[in-house]
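What you see is the complex with one protein chain gone and the rest in place.
So that you can tell them apart, the chains are marked A, B and C in the order they are listed, and the count of residues begins at 1 in each.
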Amino acid sequence: MKIVQLLFLGLSLGSIYALIALGFVVIYKGTKVINLAHGSLMLLGAYVVAVVSEHSNFGLGVAAGLVTAGLGAIVAERVVSLARTHDHLVPTILTIGLDVLLAAELSRRIGTEVFSMGDPWGDARVTLLGTVLPQARIAATIVGIAVIAAFFVVFRMTDFGTRMRASAEDAETAALMGISQRRVAMVSWAMGGAMACIAGIFLAAFPNAGLDHHSGIIALNAIPAIIIGGLDSSEGAVLGGLIVGITQSLVQGYADALHFLGGNAAPVAPYVVMLAVLMVRPSGIFGSKELARV
Amino acid sequence: MKPSLRSGMVAAALIIAVTASSCATRGAEAGGESGDVKTDFGVTADTITIGAMSDLSNVFAGLGRTLVDGNRLYFNERNADGGICGRQVELEVADHAYDVQKATSQFVDLEKDVLGFVQLLGSPVIAALSPQIATTGAITIPATWSTDWIGKEGLVVVGASYPGEIINGLDHLMREGLIAEGDTIGHVYFEGDFGGNALLGSQYVAKEAGLELEAIAVDPTATDLTAQVNQLANAEVDAILVSAGPRQTASIAGVAAASGLDVPILTNGPGFDPALLDTPVGGALKDNLRVITSYEPFAGDSVTAQQVAEAYEGDDPTIYVNYGYASAAVMGQALDQACENGDLTRAGVASALRSLDAVDTGLMPVMDLTDGSVMPTNETFVSVVDPDQAGGLTVVEEPFASELAEEFAAQ
Amino acid sequence: MSDRVARLLPWLLVLPLLAMPLYVDGSWLIIGILGMAGAIGAIGLTVLTGTAGQLSLAHAFFLAVGAYGYAFLAAGSEPGGEASGLGLPSTVAALAAVLLAGLAGLAFSPVAARVKGLYLGVASLALVFIGEHVLRNAAPLTGGFNGRRVPTLSIGGFELTGRNPELVVLGIPFLERERLWYLSVLVLVVSIVVATRIVRGRPGRALRLMRDSAAAAGSMGVEVRRYQASAFVCSSMFAGVAGVLTALAFQYIVPQYFTLLLSVTFLAMVVIGGLGSVGGAVAGGVFVTALPLVLEKFSTSLTFLADPGTGGLDATMLAHLIFGASIVLVLVVEPGGLAALGGRLRTLVRRS
Partner (left out) sequence: MTRALTVEGVTLQFGGIRALDDLSFTVEPGTVHAVIGPNGAGKSSTFNVISGHYRPAAGSIRFGDTDLTEMAPHRIAREGIGRAFQNIALSGHATVVDNLMVARHRLTRAGFLATALGLPGARREERIHRERVREIADFVGLGGQLNASAGTLAYGDRKRLEIARALCTEPEILLLDEPAAGMPAFEKWDVASLVLSVRESLGISVVLVEHDMPVVMAIADHITVLDFGRLIAEGTPEEVQSSEAVIAAYLGETAAHDQAVTTAPSTTPTAC
């Protein structure tokens, strides 16, 4: 039964990683930038949720958090777009600068406090097939699935989704067809920011102890996920997130048997999986190959 | 613009000319006598400068801040009473932000201005600076209770060791009848000089008292310990030890309570942070957590603890205010002794400190510092969570040293 | 400006560096030494990321190989030591550690040759995490969590990073830091010369074309995969040198230093300096390394700074803000970084 438990845990954790990873991918598809300020955006959103819900209620807090993280992401996108360059490396490096700035200010505000999210699930839990799962985590999985499903509906079926896909595939042609690159960029970042906020709420909620100034770095866990799945693949992000969650959970669960890996190998294991995937598929499982124009 | 050999030689000639004509501006080393005592570093006729290297802006900021507050409280008190050896004590605080590079550079700067260090926080920093501390001979009190650092020149670990705390804690649970021979205990720990060291304690007890031990290493970035708690639940543990950070303690307590794993949880001092009491896991901490320390919790019952609590002006006090005060008191008493010996040099302070066989700080058990190769005490308090108390802890068992802890320490 | 003066200029920059230990004390020297180590590491990264166009976040890992490699090779296996060692002569160990870093780069080259662009950047991230894991777990080699001591470097009994035999110059005792200072200046100058030659010479031209068009590089006879691997090896050897110097400066190394943060710091150095420019990398390396250290040093005299831990703007925070803002500003305002600013300055001077 142990394996079932571990899979459950891995899936529930993986669904949060999937949300973070999807945020990365949406932004990448929209603008070809890996947003390395994602962790700080996540922290920003969750911080606002915590502060607002303390003074009013959780629903209002979530709304405020989503809006703040979305707006923060748009501001970030505007700054990134100021770098006029065709080199994809440059805007990605720029987001490191933004991350440092945002993280510095947030950690000054948060200081040594630990915020609770004020979420309705508290420390309640459910027992499923002998596995104890926190309700907040179940909610995370459900919300994660819902957000991801909604995203795919928007992406595949709406006009906006079509525009976004078009510009993801060939920005120049899309621009010629009258698709506003700028709007696509802003909306994709806003969506990415909002997803980060949702993930942040669940990463700070039970069974985690709450939000502190260091919570943002958990977003790093999603980085192997986006590479495993493929930078420009939404499906890949979801799959990658789940792979990372399950890998961590299994390696942790079988730590005794895996002792030759050294102590505490769980945080490192996803990176090993990532390298293995890259050796076979240099653009991830679902990632499209980079075109070589001669 | 390519440097050629010839231009290089011209430059070299210039360098020689410049350096020869210059008089170097750097001063000579400190030393000599000041008033009635021998001195070298950090002591003038009217001040003694003591250093504190802390983390005030990174992961251990909460701990570091209150620790510095405690250091300050003690020296302020002494200064108000006329100072030490007729001199006012100045505390030079440096914030290394848990960054080894920064700490290394700061140390060079700070070291020549201070007599010793009343605080050195962060195990990587302690490790990185340990050779330089040995070279300078500056008495340094590291904010750690790991046996890894005893017997290292210059470093004076104050209090009982992490494994000693764990052993006493288990002894306490056995006496309370909460665990017995044949039971299983779980130990969740950070690898390294904190958790890895504390694990020696639980391993020792498991062997000596016939307990089964389920040890799980976790990473400081792991804040969701559901998997670990499940593992402990599967092993049907009767008690959980946590030698990790406050977030890990909180997650374990929370998940364990939610899973119906209603067992006592023990942690070392660094595993508890009162800031967590307002989060959803606060209740679980209150029900099951016991904290084992060799220093009295903030606002404890002792006279000194009450005085310190009264004098404390900051927000959100933690138990480290008291430890900071007590470790400063150890330094203070070493300075008093050195003054009496007429030798306030680093070497003088070191030998004075090592002559103290009964240091009473008012907040910690009486300590014997004469043997640098063992911990100065094996006695610890046991405290439980009390949200109504400032600092969040209240003592349930006054300092004691279990037989097992004494035997372990003697090894 | 006459040709001769122009040729003398770079050497004139070295001049104050050589006189420095006579005027400033150990705390400034250590900042300088760390800055120079940073500069050397940054040179390596700018060759890889700037010239060859390969994004790498693995630089911290290669620094660690250099640092730990030196400590392991040079340390004797004395009883009571934290970790074992081979006891090689320290100069041999230092050179071997640099080679070892190069070998580590070579070992990664199958990935480097397969994976491109941002994927490579993230793939290289794996090395930092895996490396840190190994450093913590391979205790017999690395000393584990608590790290290990770094032996002094000496030539024929003269300690280049110690205090024996005694040496006094112009009334100033030359101790560890004074000696290491000169060693660092020497190594930095050599690194700059070597890197400049590589970047301007045949390998540099091939790497640049490879970055701009891999297909064209192939048709010019450049073995693209081999050159990608070579760039990695070359860059990791510079990182190895920086690692050895850092280890010598610290005298004790711990795994917690060689983390993702360090890799990101190096990336910031080369970006702020101007991608692909050796001079820029040096400027960026010194700036990024020294900034927090210098700010911290002056924090008490900078009255607008708050005391650390009070929630106001303290030195650490200010350093973070300047660090973050410089990355953003450089990339938005002057993508050529400090190197381009320097270029503009030169033009201005020449015109006037």
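By our rule, a residue touches a chain if its C-beta (ideal position, glycine included) is under 8 Å from a C-beta of that chain, and two chains touch if they have at least 3 such contacts.
Predicted model, so just to flag it, every value in this text is computed and none were measured.
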Absent-chain contact - pick from C:L63, C:L160 or C:L209: C:L209
Residue touching the undisplayed chain, where the options are C:S27, C:S230, C:T246 or C:S263: C:S230
Footprint left on subunit C by the chain that the document does not show: 194-195, 197-198, 201-206, 208-209, 211-225, 230, 234, 276
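As a convention for this text, only the chains that are shown with their structure count from here on.
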Interchain centroid distance [CA atoms averaged], subunit A/subunit B, Å: 37
Multi-partner residues of subunit B (each touching 2 or more other chains): 57, 61, 65, 191
Junction residues of subunit A - those touching two or more other chains: 111, 263-264, 267
Residues of subunit C that touch subunit B when the two form their complex: 4, 6-12, 14-15, 18-19, 22-27, 30-31, 34, 136, 144-147, 149, 170-172, 177, 193, 249-257, 289, 292-293, 296-297, 308-309, 314-317
Subunit B contact footprint on subunit A (complex, rising order): 2, 5-6, 9, 13, 107, 111-116, 122-125, 131-134, 137, 203, 205-210, 212, 214-215, 217-218, 249, 252-253, 255, 263-264, 266-267
Residues of subunit B defined as touching subunit A within the complex: 57, 59, 61-62, 65, 191, 216-219, 221-231, 233-234, 246-247, 250-251, 254-255, 257-260, 273, 275-276, 278-281, 283-284, 316
